[in-house]
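So that we are looking at the same thing, I have put the structure below in structure tokens.
Here's a slice of the assembly, chains where they normally sit.
Lettered A and B in written order, each chain numbered from 1.
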Amino acid sequence: MIETPSLVDQHCHGVLRTELGLGTFEAHLGRGEGPPAPGTTFFDTQTGFAVRRWCPPLLGLEPHCPPARYLARRRELGVLEAGRRLLRGSGITTYLVDTGLPGDLTRPGELATTGAAQAHEIVRLELLAEQVADTSGTVDSFLANLAESVHGAAAGAVAFTSVAGLREDRPLPPEPPGPGEVRGAAGRWLAGRQVGGELADPVLLRHLLWIAVASGLPLQLHTGAADPQRSFGAFARATAGLGTDLVLLHGYPHHRAAAHLAGVFPHVYADLGPALVRTGARAAAVLAEILELAPFGKLLFSSGAHGLPELHVVGATLFREALGRVLGTWVAEGAWSLADAQRVAAMIAADNARRVYGLTDE
Amino acid sequence: MIETPSLVDQHCHGVLRTELGLGTFEAHLGRGEGPPAPGTTFFDTQTGFAVRRWCPPLLGLEPHCPPARYLARRRELGVLEAGRRLLRGSGITTYLVDTGLPGDLTRPGELATTGAAQAHEIVRLELLAEQVADTSGTVDSFLANLAESVHGAAAGAVAFTSVAGLREDRPLPPEPPGPGEVRGAAGRWLAGRQVGGELADPVLLRHLLWIAVASGLPLQLHTGAADPQRSFGAFARATAGLGTDLVLLHGYPHHRAAAHLAGVFPHVYADLGPALVRTGARAAAVLAEILELAPFGKLLFSSGAHGLPELHVVGATLFREALGRVLGTWVAEGAWSLADAQRVAAMIAADNARRVYGLTDE
């Protein structure tokens, strides 16, 4: 048996504080840019089926019960008690929480209390920059406050995260933008911006990345659905040896290319959670692919969960099940020794994350 | 047991009306830009092995019999009787037939009669434009007739299809070409064209796509071997919400990226047939990958068969076998309920296609 007694979820979000109807719940199962197509439902996805497989028993229902019955039971318990049962049933012992998404979501401390676990904050660079812009009067003060704010945030957080590489049509350029370029972009953005306005300017996004790289804190990069070899290869080469680790998030369906980069560059790590949450019954097959090319010390479990504690449960349960099945098969075939398999399981479940993020609290 | 009592082949072509020798038959097993390499044969492919596995029994021979013996038996029965036995043995109940390929191929009505099934036409936009060009004297009349012709064809067909996105070196631009650009391209094409000349001008191909999008009929897009996320991502975003569905054909080996797009955009669907025909003994593994990310209401069975009724047989048989094996395994593991598995099987085999193409004939 391959055991993972502790589990560090290295990238997730808080859960919604409000009671959820069927439609709102369903919307959090989709990954799309719109509602489900006419005649279809996001419950008919691997994620939907995995939620129906693993969550009803934690609330006292049969696996695979209909969504409406599950939601009724959830409301009967109340959002707080349902969340408590779900998060405590997930087996996650430490949450690293990206606090950069909007919505009425629990903060890290609240997630820790509800889940009887530890929690630490991951700071989203874009949100930080928007907050700095809200309180800076001039381009000069904005740029000065920005650098100060990133370095200040580094003291209280375990990592930064950014979506700067998400533009799927082109690779992230390897070099930092020049000072004049940054000033120009900041001037244009601030001039056209209202309080709360989003940061999407590519020059400022890259500038932020490089400030974060200078902070030394691990930097989590959302990779979207693009091939990270193409999107991040040049940036990874440019940041090699600077002392800051890069963690590639959400590699699927290019998870093999993400694992490849983690093998090539000492400072690049690959995340594997959401690939499992989204592929459900296929989680073991996808995990096995990620384990092909990445050195085992470079892989990090996460759930990527957002909004629904059901997604933390599914992420953690699919991971433990898949890991046990994949490594157990290799041991049974004689390809791996049992001792190696147990050691690698502990590394991916928690030990790698503890080392990369400097966690000492357990 | 996972059953699929009816099967809508959402993209195929007619079968050849003439008796076939070994060489002509073999040529239809290849996917290439030339003959087999010296010392090799297209029978030594997954498709060749699958044909030898599934078709000989339908003609009274042993599975895996040598190609020459199979061809001899086929000629003994005659092309009509062999076609009857094969198509009726495929289990396909409705054929959606792309009539845009050259050659002495059966038309939809003939395929329906031979196969004791229903059939409907898919109109290839390029062929339509070439026919309009053959009978239009001026650029003005060509452009007017083109729009009229597409809208006229929409009345009698269940879908349009196009190869406009097949240029693997660059993404399909998201916006329609401007009127002046279209007029210029039409003028150059018509001036240089002889009757029957092929349409390959990228501006006119895009113009055609947008006329088709305006028709509201589902639009099947050949994706070739390029990553559809790269080729079609921007076009999918540009056509979201317009009320016309896009069906991505032939995603393999980028079928996971096609499934991803089907998950992101409500109006995008993914085809899965040819990926199975080409991968033979691996069909269950490939199907399982397609089932990772696509919502189950967004997947459509097809054979992609062209020329040989053997390919309709192999497409349908591999699909049923693979679907039964993959979903059956998930039920056995407890990951899916049996009721869900049966419902999803019926959706992919026929129900999704009936809804998307508005089929009411069964």
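In this text, contacts are C-beta pairs under 8 Å (C-beta built on N, C-alpha and C of every residue); 3 or more make two chains touch, one makes a residue touch a chain.
The structure presented is a predicted model; accordingly, all values stated were derived computationally and were not measured.
**Student:** Number of identical chains in the whole complex, 2 of which are shown?
**Tutor:** Whole-complex copy count, per this file: 3.
Everything below uses one rule, namely that only the chains that are shown with their structure count from here on.
**Student:** When the C-alpha atoms of chain A and chain B are each averaged to a single point, how far apart are the two points in Å?
**Tutor:** 37
**Student:** Show which residues of chain B lie in contact with chain A when the two form their complex.
**Tutor:** 171, 227, 229-230, 233-234, 237, 240-241, 245, 256-257, 259-260, 263-267, 288-289, 291-293, 295-298, 330, 333-337, 340, 344, 347, 355
**Student:** Residue numbers of chain A touching chain B in their complex, please.
**Tutor:** Touch list, chain A to chain B: 30-42, 44-46, 49-50, 53, 63-64, 168-169, 225-227, 252-253, 278-282, 285-286.
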